[in-house]
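Only a portion of the chains appears, each positioned as in the full assembly.
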Amino acid sequence: MTQVPEPQPTDSSATPTRSADAVVVRGVDKTFDTRSGQVQALTAIGLTVSAGEFVSLIGPSGCGKSTLMRLIADLDQPTAGSVTVFGKTASRARLDQDYGIAFQQAGLLPWRTVAANVGLPLELHGATSRDRNARIEELLDMVGLSDFADRYPDQLSGGMQQRVAIARSLAEKPDLLLMDEPFGALDEMTRERMQTELLRICAETGAAVVFVTHSIPEAVYLSDRVVVMSPRPGRIQQIVPMALTRDPEHAEALREDRAFFDGVTAVREALHTGSPVPTGARGVENR
Amino acid sequence: SGGPSDTGSGSNENAGDSLTEVKLQLQWLPQGQFAGYFAALDQGYFEDEGLDVEIIPSGGDIVPQDALANGDVDYAIAWVPKVLGSIEAGANVTNIAQIFQRSGTLQVSWADSGIESVADFEGKKIGSWGFGNEWEIFAAMAAEGLDSSKVEIITQDFNMNAFLQGDIDAAQAMTYNEYAQLLETPNPETGELYTAEDFNVISYEDTVGAMLQDAIWADTEKLESDEQYQETTVSFLKAVLKGWVYAADNPEEASQITLDAGSGWGPSHELWMVNETNKLIWPAENGIGFIDEAAFDKTVAGALSAVNEAGAALITEEPPAGVWTNDYIQQALDALEEEGVDTKGQDFTPIDVTLEEGGN
Amino acid sequence: MVLTLPGKSRSAARTETTLRIIAPIAVGILVLVGWQFLVSVIGVSDYLLPSPAAIVEEFIEFFPSMVSATLITGWNALLGLIIGSILGILLAAIAAGWRPIDHMSAPVVASLAVIPIVALAPVLNSMFGADSQFGRQAIAGLASFVPVFINTLRGFRQTLPVHRDLMKVYAASSAQIVRTVTLPTAVPFVFTGIRIASSLAVISALVAEYFGGPRGGLGGLISTSAASSAYARAWAYVVASIVLGLVFFLATLALERLATRGRRRS
Amino acid sequence: MTAENLAPAIRRRRSAPARELVRWGYGVLGILVIAAVWELYKFLGPADGVVIGEARVLPRTTDLAMPHTWDMVTRLFDPVSRSATANPLWLEVALAALVTLGIAAVGWLVGVVVGFGLALIMQRWKLAEWGILPWVILSQTVPLIAFAPIVRSWGSRVEIGAFEWQDWMSVAVIASYLAFFPIAIGALRGLQSPDAIHTELMHTYGVGWWKTLLKLRIPASVPYLLPALRLGAANAVVGVVVAEVSTGMQGGIGRILIQYAGQASGDPAKAWGPIFGSIVLGLAAAGSVAILGAILKNYRRVEINA
């Protein structure tokens, strides 16, 4: 993780755009028209992710984390405000394949082998079969699934499927990775292993990451900065910079570090600001 | 044993209190073809004979002789050749009255088609309804050295469209029904109805293939062992014959009766049907219903010679003796003679029927 | 309550496989034996209910005619199945792409699904000619069309949102999307539709023969045999038609399995 | 994960009328388009159809083969025949349709009982499922028309006390033969649909098969059962019509179907009356199951693609 630049403790939503920034979100609102009226999913979102930076989005269900990520990926358009990726419009960045993406469900095509799934984006963009095979081999090696190249997704465990999806998202060497709860479906131990691996991969590739998660320890462990969001309508509650010194040799020890627990506490408190911590009192659930 | 009703008054005793239940299975839907039975019912002839008759129509797949053989009904109307097949398959039934003396089957082709005899069928598309109605064709063809490998047999459906549109070169038609359908159809070229001049008509009655058609069949075993059934048979035949006499004398009324019984045809078509049916019955040389041995043997011979497209013969051996009997019809005829009913109809004259478009 | 455990031992698995094969055969034999017993011992009239032995006899005696009749009817059913399936898939593709077509086709498809084949047979014979097999093929085609259309349309709607998003992320062209995601997703549904259609195609082609057209198919021979009270022969033709239906069903089932292989948990 | 859960329910309630209207509109448009295509082809197409090789791939356009759509419609309002007492065609068709509908309902009920019974047996004993299911599937390859006379004949022997077998009962039996199949399959799938979590829950409650059936399996089968019942209803109508034709039963729509088909040479439009009648009939039968669906709507909160 030595290549990763130091996290920037300033609230970067106010800093001017530089083309070196991976993502710049400025004054974004997003409203959905539904049959039962309008849903204000995001309000006045401002956020800058520097190149190579690891930023997590955390917040209660429905606060707009996925929506924000989809705006960056150009899978949806903001109602107001602008999103730029490496200085281009989100749409241009998508067409240029400037980012790789992974979702909560691995989203593999069940009728394709592991190798064919990983090679899908390359195939769609017309890479020669030779280049493709070389790259697939490299990627599967990176996620430790070389032996499973010819398997079908349903023959893999959830963790392995997720690793295939991550390999796929890295296929075109993007400088930005978008990940929406990629480890949500895994058990805690596999998850920890995947987290460590993700950090290693990021260190190797130097990609910036926007990472959506529900898990505070995960966000703390992985991120340079944690963006805490609050719902109704989705706003950025607070951006918590992490001060963990990462060292691949001792990545695991970190999880029992004092600084780690402090980070967890800081994020917890940020999360509970606004929505008071329940103390066993009965409350109608937020829906 | 003698007939139960030597005199008219004898039968009247039965009327009113205890009628004998009788079921009669037709071989198709109610229509003028069966006018005599419906007339007998309508005019109370059955009741006069002490019978409570239920007439059961048939449709696509009901085989009347099987219904009879299975004991579902007491009597059945069916063509002789079809029943011969069933008898060989094990049906135990007896022809007790040959109502139609003549075959009413035609093969109709266009006037300019050049098909004027069965021999001309070779290489042509010949229509038939199947369901056992095809044996006259096969028998007539066999006499000309033709079989299903030399002509193409096409199943006709319920109307003549296949012929009118040229899918079939010569269509099977009954004088009393399908032929009339042709004459009820407007010629698209002239806008007028087709006329007899537009068609060539081959009547199987004129060929070797001619076979006996509508006959009344009874359960052989019961005929032999059941005296009550024997008596009922004679009474039943008496009433039926009176019904047919009524139909011959009053074709308009008879056709109205079948219409009321549920025939779906229009009045003109119905009347035509009754009239043509009468022509197949009257005049009856030996009295209506009497079975002509020669005609029966001819039918058997035809059935033995006919082979269908699956290579199956209708029958492979002569039917057993007792497949027909004139015992009961003779008793009925005698009794009617005594009552002064004309059962021969020597001076029968058909009426003229004008067909309307669509048979309506 | 029967608690079936998901896991089974190897020996249990083997027993299951054997039972799965033996059980239906046993039921079949039981019925046949009971049938033969009814006829030959109890003495239900052999005339109406021929014994299995008599049917087998007829089957052997008329074997060449069985084969040719089966081929005629089978060909009609096959052609109908293929044409109906192709039309069903094409129209479903259009309906999937354009909702108004979907809505507009709804009443027609619903009507086709409930219409008795006998109602259409005479009309189709008039329209397409009674001298060709086309009327029957059209009927088999109409009967096949409905399930294929309905299933295919459903299949086209099954594309997972995550796959759709993925394609958008890759900036894939519509042709690429159809090729890589939409079609493969729909394929198992299409084949399920075809499997359902297969039995319908056979039955319809056969029933249509009762209502005119060239002779020689199974339906015509069943009716001819029954009309001359040759019930054992009629049953033999029924057996042939069951075999035909079974062949269609198994063939399309195999196709379906082939199309869905390797994606149990998709 | 939360708001979406609520959305479908709201969606259905809110805009149902408007969407229904649009659907119906398109439906009517669809029928009009078919009619227009029919007339257009009739106008443009060659009288003898389009023949490629041996096969006529497009139909003939004569009045005999393709009557004008308006003739088909106006014929409905003309009397059946010239007979003084004749009803208009539509009335005749409607009366016949009612008879058929009644028999179909009986056939459907029998099919429901048999199909559901089979499904219960198959659910209860795995061995029964293995033994019976292949035959249930095989039964659909048997041409039922071959059985019509036999059923009628067997039926005519049934006479228990005052009860006497009627012809319409044979027809209903044949209808039930067609109706039971989708019901048996759908019910079996439905009865087997509860997740292990639910069956195990019942097990922890220490209740037996019957209570599990009553409280869990039957309610859970409703979403599978309803489409099966709908299919069964449509099949029952088809079965009745076929059986009416085949056994020659009077009074129903099958009977007038062949009767009017027999008159189609001289009166081509008439034959379409019962065809339309049988379509309406099938739709009505299938539609009436929708009423059942509305009554059981709480059991279909999880909708299933069956």
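Labels A, B, C and D are assigned to the chains in the order they are written; within every chain, residues are numbered from 1.
Definition applied: a contact is a pair of C-beta atoms (placed from the backbone, for glycine too) under 8 Å apart; a residue touches a chain by one contact, two chains touch by 3 or more.
Only a predicted model underlies this, so the values are computations on that prediction, with no experimental measurement involved.
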Formula for the whole complex, using the labels of the chains displayed: A x2, B x1, C x1, D x1
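Here is the rule we use: only the chains that are shown with their structure count from here on.
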Chain pair with more C-beta contacts, A-C versus B-D: B-D
Separation of chain A from chain C, taking each centre as the mean of its C-alpha atoms, in whole Å: 49
Cα-centroid distance, chain B relative to chain C, in whole angstrom: 40
For chain A, residues that touch 2 or more chains besides their own: none
Set of chain C residues in contact with two or more other chains: 48, 122, 126, 129, 132, 210, 226
Contacting residues of chain C [partner chain D, same complex]: 1-4, 6, 19-20, 23-24, 26-28, 48-49, 100, 103-108, 110-111, 113-120, 122-123, 126-129, 132, 134, 154, 199, 202-203, 206-207, 210, 218-219, 222, 226, 234-235, 238, 241-242, 244-246, 248-249
Chain B residues touching chain C - in the complex, by the definition given at the top: 60-61, 63, 65-66, 69-70, 82, 85-86, 89-91, 125, 127-128, 130-132, 134, 148, 152-159, 161-162, 165, 167-168, 308-312, 314
Residue ranges of chain C touching chain B (in the complex, touch as defined): 45-48, 62, 64-65, 69, 121-122, 125-126, 129-132, 209-216, 220-221, 223-231, 233
